[in-house]
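With one protein chain removed, the remaining protein chains of the complex are shown where they sit.
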Amino acid sequence: MVKKIWNTILFVWMSGVIVGAFIWATQQKALKEYTRIIYFHVPVSWITVLAFLIAAVYSFLYLKKRLLKYDAYAEAANQLGFLFAVLATVTGSIWAKVSWGTFWNWDPRETSIFILLLIYAAYFALRSAIEEQDRRAILSSVYAILAFVTVPFFVFIVPRIYFSLHPDPVINQTGEVNMDFKQRVVFFSSLITFTAVFVWMLKTKFEIAVMRLRIKKLEREK
Amino acid sequence: MNPVYVVMIINLIIWAGIFGYMLNLSKHMSALRKKLNKLSDNEH
Partner (left out) sequence: MRKAWLILQKDIQQEFKTRFAVNAILLFAVVTLTAVSFSIGTYSASQEILAALLWIILFFSAMSGLSHIFVREEETHTADTLKLVALPVNVFWGKFFFNLILLILVEIIIIPLYFAVMNFVVIHTSFFILVMLLGSLGLTGGGTMVAAIISKASAKGALFTVLSFPILLPVLVSAISATNSAVGNDPVSLTGNAIQTMIAYDVVIITASVLLFDFVWNE
(Lines give C-alpha, C1' and ligand atoms only; values in the text may rest on other atoms or scores of the structure.)
Protein backbone atom coordinates (compact mmCIF):
# COMPACT_ATOMS: atom_id res chain seq x y z
CA MET A 1 0.00 0.00 0.00
CA VAL A 2 2.72 2.42 1.01
CA LYS A 3 4.63 1.43 -2.09
CA LYS A 4 1.61 2.20 -4.25
CA ILE A 5 1.25 5.67 -2.73
CA TRP A 6 4.91 6.38 -3.37
CA ASN A 7 4.62 5.19 -6.96
CA THR A 8 1.61 7.44 -7.55
CA ILE A 9 3.42 10.43 -6.07
CA LEU A 10 6.46 9.68 -8.22
CA PHE A 11 4.31 9.37 -11.33
CA VAL A 12 2.47 12.66 -10.75
CA TRP A 13 5.72 14.44 -9.85
CA MET A 14 7.41 13.08 -12.98
CA SER A 15 4.57 14.27 -15.22
CA GLY A 16 4.69 17.63 -13.48
CA VAL A 17 8.39 17.96 -14.23
CA ILE A 18 7.90 17.10 -17.90
CA VAL A 19 5.01 19.55 -18.30
CA GLY A 20 6.93 22.20 -16.37
CA ALA A 21 10.02 21.73 -18.49
CA PHE A 22 8.13 22.08 -21.75
CA ILE A 23 5.60 24.77 -20.93
CA TRP A 24 6.27 26.63 -17.73
CA ALA A 25 10.04 27.23 -17.64
CA THR A 26 11.58 30.17 -19.46
CA GLN A 27 14.31 29.81 -22.07
CA GLN A 28 17.95 30.72 -21.71
CA LYS A 29 18.98 33.38 -24.25
CA ALA A 30 21.98 31.60 -25.71
CA LEU A 31 20.36 28.19 -25.84
CA LYS A 32 16.76 29.08 -26.78
CA GLU A 33 14.57 25.99 -27.15
CA TYR A 34 17.47 23.71 -26.24
CA THR A 35 17.35 24.97 -22.65
CA ARG A 36 14.83 22.25 -22.01
CA ILE A 37 17.39 19.51 -22.65
CA ILE A 38 19.15 20.53 -19.46
CA TYR A 39 16.24 19.32 -17.35
CA PHE A 40 16.71 15.78 -18.65
CA HIS A 41 20.28 15.43 -19.82
CA VAL A 42 21.97 16.83 -16.72
CA PRO A 43 20.05 14.71 -14.17
CA VAL A 44 20.86 11.59 -16.18
CA SER A 45 24.57 12.47 -16.15
CA TRP A 46 24.38 13.22 -12.45
CA ILE A 47 22.93 9.77 -11.80
CA THR A 48 25.80 8.18 -13.69
CA VAL A 49 28.22 9.69 -11.18
CA LEU A 50 25.91 8.86 -8.26
CA ALA A 51 25.69 5.21 -9.33
CA PHE A 52 29.45 5.07 -9.57
CA LEU A 53 29.76 6.50 -6.06
CA ILE A 54 27.26 3.97 -4.67
CA ALA A 55 29.11 1.12 -6.36
CA ALA A 56 32.38 2.30 -4.80
CA VAL A 57 30.76 2.52 -1.36
CA TYR A 58 29.37 -1.02 -1.60
CA SER A 59 32.73 -2.27 -2.89
CA PHE A 60 34.38 -0.74 0.14
CA LEU A 61 31.76 -2.31 2.42
CA TYR A 62 32.41 -5.66 0.81
CA LEU A 63 36.13 -5.43 1.47
CA LYS A 64 35.39 -4.52 5.10
CA LYS A 65 32.65 -7.04 5.88
CA ARG A 66 33.13 -9.77 3.25
CA LEU A 67 29.43 -10.33 2.63
CA LEU A 68 28.66 -11.41 -0.94
CA LYS A 69 25.49 -9.35 -0.75
CA TYR A 70 27.49 -6.13 -0.90
CA ASP A 71 29.39 -7.26 -3.95
CA ALA A 72 26.09 -8.05 -5.68
CA TYR A 73 24.85 -4.57 -4.73
CA ALA A 74 27.95 -2.96 -6.19
CA GLU A 75 27.46 -4.86 -9.41
CA ALA A 76 23.81 -3.82 -9.54
CA ALA A 77 24.72 -0.16 -9.05
CA ASN A 78 27.33 -0.40 -11.78
CA GLN A 79 24.86 -1.98 -14.20
CA LEU A 80 22.40 0.83 -13.60
CA GLY A 81 25.20 3.37 -13.91
CA PHE A 82 26.07 1.86 -17.27
CA LEU A 83 22.48 2.25 -18.46
CA PHE A 84 22.41 5.90 -17.43
CA ALA A 85 25.84 6.55 -18.92
CA VAL A 86 24.62 5.18 -22.25
CA LEU A 87 21.49 7.37 -22.06
CA ALA A 88 23.58 10.44 -21.21
CA THR A 89 25.96 9.72 -24.08
CA VAL A 90 23.19 9.20 -26.64
CA THR A 91 21.17 12.26 -25.63
CA GLY A 92 24.31 14.36 -25.34
CA SER A 93 25.49 13.43 -28.79
CA ILE A 94 22.11 14.27 -30.33
CA TRP A 95 22.34 17.66 -28.68
CA ALA A 96 25.91 18.00 -29.96
CA LYS A 97 24.67 17.28 -33.48
CA VAL A 98 22.01 19.98 -33.43
CA SER A 99 24.02 22.67 -31.67
CA TRP A 100 27.69 22.02 -32.57
CA GLY A 101 27.24 20.21 -35.87
CA THR A 102 28.79 16.82 -35.10
CA PHE A 103 27.70 13.86 -33.04
CA TRP A 104 31.06 13.56 -31.35
CA ASN A 105 33.98 15.96 -31.01
CA TRP A 106 35.90 15.00 -27.86
CA ASP A 107 34.66 17.83 -25.74
CA PRO A 108 36.06 17.27 -22.20
CA ARG A 109 32.66 16.26 -20.87
CA GLU A 110 32.20 13.84 -23.75
CA THR A 111 35.65 12.47 -22.99
CA SER A 112 34.81 11.96 -19.34
CA ILE A 113 31.55 10.12 -20.05
CA PHE A 114 33.36 7.98 -22.60
CA ILE A 115 36.01 7.08 -20.03
CA LEU A 116 33.27 6.24 -17.56
CA LEU A 117 31.77 3.87 -20.15
CA LEU A 118 35.21 2.32 -20.63
CA ILE A 119 35.60 1.82 -16.88
CA TYR A 120 32.21 0.13 -16.68
CA ALA A 121 33.09 -2.09 -19.62
CA ALA A 122 36.43 -3.00 -18.02
CA TYR A 123 34.68 -3.75 -14.72
CA PHE A 124 32.23 -6.13 -16.39
CA ALA A 125 35.05 -7.70 -18.42
CA LEU A 126 37.00 -8.34 -15.21
CA ARG A 127 33.96 -9.90 -13.58
CA SER A 128 33.31 -12.19 -16.51
CA ALA A 129 36.94 -13.33 -16.52
CA ILE A 130 36.90 -14.76 -12.98
CA GLU A 131 34.99 -17.92 -12.18
CA GLU A 132 35.42 -18.13 -8.44
CA GLN A 133 32.85 -16.08 -6.53
CA ASP A 134 34.91 -14.70 -3.66
CA ARG A 135 37.91 -13.91 -5.78
CA ARG A 136 35.70 -12.15 -8.32
CA ALA A 137 34.11 -10.10 -5.55
CA ILE A 138 37.44 -9.01 -4.08
CA LEU A 139 39.17 -8.15 -7.33
CA SER A 140 36.25 -6.30 -8.84
CA SER A 141 35.72 -4.36 -5.59
CA VAL A 142 39.35 -3.27 -5.62
CA TYR A 143 39.07 -2.27 -9.26
CA ALA A 144 35.87 -0.31 -8.67
CA ILE A 145 37.52 1.68 -5.86
CA LEU A 146 40.70 2.23 -7.84
CA ALA A 147 38.66 3.49 -10.78
CA PHE A 148 36.59 5.67 -8.50
CA VAL A 149 39.57 7.59 -7.14
CA THR A 150 40.53 8.59 -10.68
CA VAL A 151 37.07 9.91 -11.54
CA PRO A 152 37.60 13.38 -9.98
CA PHE A 153 40.39 13.90 -12.49
CA PHE A 154 37.99 13.48 -15.39
CA VAL A 155 35.15 15.42 -13.87
CA PHE A 156 37.02 18.41 -12.47
CA ILE A 157 40.58 18.62 -13.70
CA VAL A 158 40.74 17.50 -17.32
CA PRO A 159 37.95 19.90 -18.37
CA ARG A 160 40.12 22.71 -17.00
CA ILE A 161 43.11 21.80 -19.13
CA TYR A 162 41.08 21.67 -22.31
CA PHE A 163 38.66 24.15 -23.73
CA SER A 164 35.04 23.05 -23.40
CA LEU A 165 32.10 23.73 -25.67
CA HIS A 166 29.63 22.81 -22.99
CA PRO A 167 27.42 25.73 -22.09
CA ASP A 168 29.18 27.03 -19.02
CA PRO A 169 26.79 29.83 -18.01
CA VAL A 170 24.24 27.27 -16.90
CA ILE A 171 26.37 25.10 -14.66
CA ASN A 172 29.95 26.21 -14.27
CA GLN A 173 33.09 25.12 -12.51
CA THR A 174 32.49 27.11 -9.35
CA GLY A 175 29.18 25.34 -8.77
CA GLU A 176 27.03 28.42 -9.18
CA VAL A 177 23.75 27.92 -10.93
CA ASN A 178 22.91 30.74 -13.29
CA MET A 179 19.22 30.19 -13.68
CA ASP A 180 16.14 32.24 -13.01
CA PHE A 181 13.53 31.12 -10.50
CA LYS A 182 11.34 29.04 -12.82
CA GLN A 183 14.28 27.26 -14.39
CA ARG A 184 15.73 26.54 -11.01
CA VAL A 185 12.46 25.04 -9.73
CA VAL A 186 12.08 22.76 -12.74
CA PHE A 187 15.74 21.79 -12.78
CA PHE A 188 15.94 20.79 -9.14
CA SER A 189 12.58 19.00 -9.18
CA SER A 190 13.79 17.09 -12.21
CA LEU A 191 16.99 16.23 -10.36
CA ILE A 192 14.92 14.92 -7.44
CA THR A 193 12.60 12.94 -9.73
CA PHE A 194 15.41 11.25 -11.56
CA THR A 195 17.15 10.42 -8.31
CA ALA A 196 13.90 8.94 -6.94
CA VAL A 197 13.45 6.85 -10.09
CA PHE A 198 17.04 5.73 -9.78
CA VAL A 199 16.60 4.74 -6.13
CA TRP A 200 13.51 2.78 -7.09
CA MET A 201 15.38 0.96 -9.84
CA LEU A 202 18.29 0.31 -7.53
CA LYS A 203 16.01 -1.21 -4.91
CA THR A 204 14.53 -3.52 -7.52
CA LYS A 205 17.99 -4.54 -8.65
CA PHE A 206 18.97 -5.22 -5.04
CA GLU A 207 15.93 -7.44 -4.58
CA ILE A 208 16.89 -9.40 -7.67
CA ALA A 209 20.47 -9.73 -6.45
CA VAL A 210 19.32 -11.07 -3.08
CA MET A 211 16.99 -13.54 -4.79
CA ARG A 212 19.82 -14.75 -7.01
CA LEU A 213 22.06 -15.33 -4.02
CA ARG A 214 19.31 -17.26 -2.25
CA ILE A 215 18.69 -19.45 -5.30
CA LYS A 216 22.38 -20.21 -5.53
CA LYS A 217 22.46 -21.14 -1.86
CA LEU A 218 19.42 -23.40 -2.16
CA GLU A 219 20.87 -25.10 -5.22
CA ARG A 220 24.14 -25.73 -3.45
CA GLU A 221 22.36 -27.22 -0.45
CA LYS A 222 20.64 -29.77 -2.64
CA MET B 1 13.95 20.28 -37.65
CA ASN B 2 12.04 22.21 -35.07
CA PRO B 3 14.09 22.37 -31.85
CA VAL B 4 11.11 21.29 -29.75
CA TYR B 5 11.05 17.96 -31.55
CA VAL B 6 14.73 17.43 -30.88
CA VAL B 7 14.12 18.03 -27.20
CA MET B 8 11.16 15.68 -27.31
CA ILE B 9 13.15 12.94 -29.00
CA ILE B 10 15.87 13.24 -26.39
CA ASN B 11 13.30 13.08 -23.63
CA LEU B 12 11.62 10.06 -25.20
CA ILE B 13 14.93 8.23 -25.53
CA ILE B 14 15.62 8.69 -21.84
CA TRP B 15 12.19 7.53 -20.69
CA ALA B 16 12.10 4.68 -23.21
CA GLY B 17 15.48 3.53 -21.94
CA ILE B 18 14.39 3.62 -18.32
CA PHE B 19 11.04 1.93 -18.95
CA GLY B 20 12.52 -0.70 -21.23
CA TYR B 21 15.06 -1.55 -18.58
CA MET B 22 12.43 -1.71 -15.86
CA LEU B 23 10.20 -3.99 -17.97
CA ASN B 24 13.16 -6.27 -18.52
CA LEU B 25 13.85 -6.26 -14.79
CA SER B 26 10.27 -7.15 -13.86
CA LYS B 27 10.33 -10.05 -16.35
CA HIS B 28 13.56 -11.21 -14.81
CA MET B 29 12.18 -10.88 -11.33
CA SER B 30 9.05 -12.96 -11.95
CA ALA B 31 11.18 -15.71 -13.52
CA LEU B 32 13.45 -15.70 -10.49
CA ARG B 33 10.51 -15.74 -8.12
CA LYS B 34 9.08 -18.80 -9.88
CA LYS B 35 12.40 -20.57 -9.60
CA LEU B 36 12.74 -19.66 -5.96
CA ASN B 37 9.24 -20.94 -5.16
CA LYS B 38 9.96 -24.19 -6.96
CA LEU B 39 13.19 -24.65 -5.07
CA SER B 40 11.72 -23.95 -1.66
CA ASP B 41 8.69 -26.17 -2.43
CA ASN B 42 10.97 -29.08 -3.14
CA GLU B 43 12.52 -28.74 0.22
CA HIS B 44 9.40 -29.25 2.24
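The letters A and B name the chains in turn, as written, and every chain counts its residues from 1.
Here, a contact is a pair of C-beta atoms (placed from the backbone, for glycine too) under 8 Å apart; a residue touches a chain by one contact, two chains touch by 3 or more.
A quick note: this is a predicted structure, and the numbers were derived from the prediction, not measured.
Looking at the complete complex, one finds that the omitted chain is in touch with A.
Of the candidate positions A:22, A:46, A:100 or A:143, contact with the hidden chain is made by A:143. Shown as candidates are A:10, A:98 or A:126; the residue that touches the absent chain is A:126. Between the chain not shown and the residues A:135, A:184, A:203 or A:217, the one that touches is A:135. Against the chain not displayed here, subunit A makes contact via residues 63, 115, 118-119, 121-122, 125-126, 129-131, 134-135, 138-139, 141-143, 145-147, 149-150, 153-154, 157-158, 160-161.
Methods note: only the chains that are shown with their structure count from here on.
Distance from the subunit A centre to the subunit B centre is 17 Å, each centre being the mean of its Cα atoms. Within the complex, the subunit A residues that touch subunit B are 18, 22, 32-34, 36-37, 40-41, 44, 83, 86-87, 90-91, 94-95, 98, 197, 201, 204-205, 207-208, 211-212, 214-215, 218-219, 222.
Contact residues of subunit B toward subunit A in the complex are 1, 3-4, 6-7, 9-11, 13-14, 17-18, 21-22, 25-26, 28-29, 32-33, 35-36, 39-40, 42-43.
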